[in-house]
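Below is the structure I would like to discuss, written out as structure tokens.
Only a single protein chain was left out; the remaining protein chains are all shown in position.
For clarity, chains are labelled A, B and C in written order, and residue numbers in each chain start from 1.
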Amino acid sequence: MVGEARMVLVTGATGGIGTAVCHQLAGSGYPLVLAARNEAKLKTLSDELTGDGHVWLQLDMTNDQSIRQFGEELAARRITLDGVVLMPPQAHSTNDPMPGADAWRALFQNCFIGPLEVLKAAIDRMNPDPVNGRRAKIVIISGISSAQVLGRYATSNVLRCAWIGEAKTLAFALGARGIHVNTLSLGGTLSPWYREGIEKRADAVGITFEQRLAEETANIPLGKYGEPAEVAVAVEGLLSRFSDHMTGLNIMHDGGFTRSY
Amino acid sequence: MVGEARMVLVTGATGGIGTAVCHQLAGSGYPLVLAARNEAKLKTLSDELTGDGHVWLQLDMTNDQSIRQFGEELAARRITLDGVVLMPPQAHSTNDPMPGADAWRALFQNCFIGPLEVLKAAIDRMNPDPVNGRRAKIVIISGISSAQVLGRYATSNVLRCAWIGEAKTLAFALGARGIHVNTLSLGGTLSPWYREGIEKRADAVGITFEQRLAEETANIPLGKYGEPAEVAVAVEGLLSRFSDHMTGLNIMHDGGFTRSY
Amino acid sequence: MVGEARMVLVTGATGGIGTAVCHQLAGSGYPLVLAARNEAKLKTLSDELTGDGHVWLQLDMTNDQSIRQFGEELAARRITLDGVVLMPPQAHSTNDPMPGADAWRALFQNCFIGPLEVLKAAIDRMNPDPVNGRRAKIVIISGISSAQVLGRYATSNVLRCAWIGEAKTLAFALGARGIHVNTLSLGGTLSPWYREGIEKRADAVGITFEQRLAEETANIPLGKYGEPAEVAVAVEGLLSRFSDHMTGLNIMHDGGFTRSY
Partner (left out) sequence: MVGEARMVLVTGATGGIGTAVCHQLAGSGYPLVLAARNEAKLKTLSDELTGDGHVWLQLDMTNDQSIRQFGEELAARRITLDGVVLMPPQAHSTNDPMPGADAWRALFQNCFIGPLEVLKAAIDRMNPDPVNGRRAKIVIISGISSAQVLGRYATSNVLRCAWIGEAKTLAFALGARGIHVNTLSLGGTLSPWYREGIEKRADAVGITFEQRLAEETANIPLGKYGEPAEVAVAVEGLLSRFSDHMTGLNIMHDGGFTRSY
């Protein structure tokens, strides 16, 4: 699927979903720029990936200086990016519909402003040539609260919506340069962290993991949560020729859960 | 339309649209709490309004201390609110799809965090009794970029979307208490400020105001921009029994411009 | 609210919701054209309404000839309409996602083609003058499956969506003439017929009506189903100056149930 090497930046690379994305992309021949907070984990991941040419860079998206250094490093290494998989840090789940001003300031900083600065630095390293078929693809990983209110993730609703506004704005602003911006909005996904949550909820009522999973997925048309590997395949699709005439989309990856047309 | 006095807070009361809203509501017998930055203008407006019982309070939504004092004043005066018309300050129009981090911090503070703090203070002063038919109504004034990207108002797209996320979250969180939260999203509206813009654009190409207006509204099904007085009637409707079974809605006030279903 | 007499056609006038709409509008001074299948019921309703100038016309929306006669009668009586409240007959509830071709043909005929012919006849009798502030308003009563799939009402999903497409098309086509087309999409509404259903479901599991109602409305933010009287107030609002700058909207009347933004 990859002709000449198309380098892709993956943020949150060492997380449950990020790792799956990296393995999928590396397996398909993409050289990667791995970014995450923990250097030891980055090094381990980098070593495990198939393929050559991977690079890792420490990055803390909640830290202005770290973001600046990250951008400088991309430039210093003369890295040209053909793709970005951006995973903005998630807001901590809460049921508070009206957090205080300080909480909002931290949320916007860490989950929107910081990651957007990273994205800007990455866009600066893109050099697409759409006339000759070389298109650059940005995939923003979001959640289904980008399309519908989820009571459980109150503050997340706002940040997901803010990103949809920015993604669409960028799609319109960057389309003429051959830079595409699409969003993949995840429903429940069986990352190690999410599995733990199900396990806890199962334990709390004295049923098995499989029983609890069946209960939680009963109202999902496909009858299942997503697997990180499924997310990874979807991300690769959005980076590929599949999306050559698509931009500004918000694609649900939720087993059909979303009811609005 | 008003049985017992139902007090309504209007922020941005002295602006072009706010003034029209205040006159409409006062004319229908609502006692008002007028909030805006400029005390002289507040006093003038208050004097011009028909009806009794209006109160005005200085409020700068971009200033934490002003917001805190405003909330304390509402409490000190033992004001009970049955309605709020919240007009978050608008982001300055720009075509920059990726403003810097400082610009974003200011925008989120002034156009989201601050106004949300004001709204929280107002909600604290609501005491609805839905079982006995007394419902409290919040109307958030937004713009049509809450439903579709508008290239001209790039940063506004994000803030409008963020507010839609918050409005829906609040609608779900507060519905059981009998507090409704609906959004009215304005298309082009002929406030004095907006008229000036049309005049400038007309002058720039040497045509009349009416010619320019006809051109700008040619792609609007109803063939016109909104009038502040039309906005005011719509706001009064959303505060009235009209919305007794509606919450979490985002209603376009745009002459039919929006093409999505 | 009504200056000169503004005549409004209400179809399905003798049904649970139609009756409430007629009483509300007649009480506000609108002379009505009542249309429904059953002449005896029409006569009774007409006699019960306050105000003068009401007219009733027998109409079977599933019958081409009845529709033609209805249109001819409107013309023969030189009726000018300022408003229409169109209630297309509902598809019979079913869980069949793929009814046979004959079922579809009947559904499209009775629930879309026939009612649209009625609407066309009514539009022929409109003579708005928007420059002088006389606007004609069409309100189409639909259901929330116009905005989200409801498994229980499988075929209804298709018809509701088809109507949204037509309503928006009409809004764009007729806006310049000063004819507005908005849709009010009802969630659960406590019409006599709907109350019976709740009663049956309560009986089936041996609980009271109130208990069953509480269960069914637990996931509705406002904690209740709509009342026909609330629908009637909302319809009157959409016929009034409230909607003078609104057309092509699909407004949910569902207590906040809909989760999509």
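Criterion: a contact is a pair of C-beta atoms (placed from the backbone, for glycine too) under 8 Å apart; a residue touches a chain by one contact, two chains touch by 3 or more.
A quick note: this is a predicted structure, and the numbers were derived from the prediction, not measured.
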Visible contact partners (per top-of-document touch definition) of the missing chain: A, B, C
Hidden partner chain, touching residue among A:G16, A:G197 or A:G237: A:G237
Among B:M61, B:C161 or B:I220, which one is in touch with the chain left out? B:C161
Of C:V55, C:V149 or C:A229, the one touching the omitted chain in the full complex: C:V149
Given A:R6, A:H23, A:K168 or A:R212, the residue that touches the chain left out of view is A:K168
Touch with the missing chain holds, among C:W56, C:F172, C:Y225 or C:F242, for C:F172
Positions on subunit B contacted by the hidden chain, ascending: 147-150, 161, 258-261
Residue numbers in subunit C that touch the chain omitted from display: 64, 97-98, 101, 104-105, 108-109, 112-114, 116-117, 119-120, 123, 145, 149, 151, 154, 157-162, 164-166, 168-174, 248, 261
Absent-chain interface as seen on subunit A, which is shown: 130, 164-165, 168, 171-172, 174-176, 178, 180, 187, 220-224, 226-227, 230-231, 233-234, 237, 240-256, 258-259, 261
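Note that only the chains that are shown with their structure count from here on.
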Specify, for the interface formed by the sequence copies subunit A and subunit C, whether it is same or different in terms of residue numbers shared by both sides, with half as the dividing line. same
Here subunit A maps onto subunit B under a C-alpha rotation whose angle in degrees, rounded to the nearest 5, is 180
At what distance in angstrom does the C-alpha mean of subunit C lie from that of subunit B? 30
Rounded to the nearest Å, the gap between Cα centres of subunit A and subunit B is 34
Roughly how far is subunit A from subunit C, centre to centre by C-alpha average, rounded to an integer in Å? 44
By the touch rule stated above, which residues of subunit B touch at least two different other chains? 164-165, 168, 171-172, 174, 248
